[in-house]
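Would you mind keeping the following structure in view while I ask a few things?
Here is subunit A:
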Amino acid sequence: MTLQALIVVAAAIFGIGVYGALSQQSFVMIMMGLELMLNGTILAGGTMWAMTTGGSPKGQMLVVALLTVMAVEAAMGFALVIGIYRVRRADITEKLRRLKG
Partner candidate 1 sequence: MSALGVIVAVLSVAVAAAVGVYIAAWVDIVLARAVAGVAVRPLEALVAPLSWGAAAALKARTTTERPDAETWALAPALLAALAAVGLAAVPLAPGLLAADVANGIVLFGAAMALVVVAVFLQGWSPNSPLPMIGGYRFIAEGLSYEIPLAVVLIAAALPARSLAIAPIVLSQENLWNVVRQPLGLPLYLMAALGLAFWGPLALPEGEDLAGGSSLEVSGVSRILWRIAQLMILVAVSAMGAAVFLGGWLGPLLPGAAWMIAKTLVLLVLLVGARHLVARVPTERYVIASWAILIPLSLLDVFIAGIQALVAAR
Partner candidate 2 sequence: MILDVTFWAFAALAVFSGWRVFRADSMVRAAYWLLVSFAAVGVILVLMKAQFLGLILILMMGGEMTIMAVFMVAFMMNPAGLNPMTMVHRNRVAIVAGVVSFLAIAALGLFARFPTAPAPGGVDPTRKLGVELLGDSMLVFQTAGVTLLATMIAAIAISSARGRFGNADEGSVEPVQLVAADAGDEPGEEGPR
């Protein structure tokens, strides 16, 4: 369990997340891609804290911040999905030609 190995794993998770976020049509699936990217980021952040900071809590702070970001992303994402669905009956990106309300 070396830093290099951990970063490669985190990169793999992040890469899959990028693929998902770019390729999926459904809003919820796009959010899953974003979450997966954040998952990789959390792993990388945790790795940096565990391997390079000598236990300084600032590294863990970063992960806490990432968890907050994830919560915000999920909540706002779901709210937007509901909002757009309510107005446009759209649940995939192709149904949205314009972002203007």
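Just so it is clear, contacts are C-beta pairs under 8 Å (C-beta built on N, C-alpha and C of every residue); 3 or more make two chains touch, one makes a residue touch a chain; residues count from 1.
For anyone wondering why these and not others, all candidates are chains of the complex that A comes from, given by their letters.
Because the structure is a prediction, the values reported are computed rather than measured.
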Exercise. Which numbered chain among 1 or 2 touches subunit A in this complex, counting any copy?
Worked result: 2
For this session: Over in the complex, which subunit A residues touch candidate 2? Could you list them?
Result: 1, 3-20, 22-29, 31-33, 35-36, 39-40, 42-44, 46-61, 63-65, 67-68, 70-72, 74-76, 78-83, 85-89, 91-95, 97-98, 101
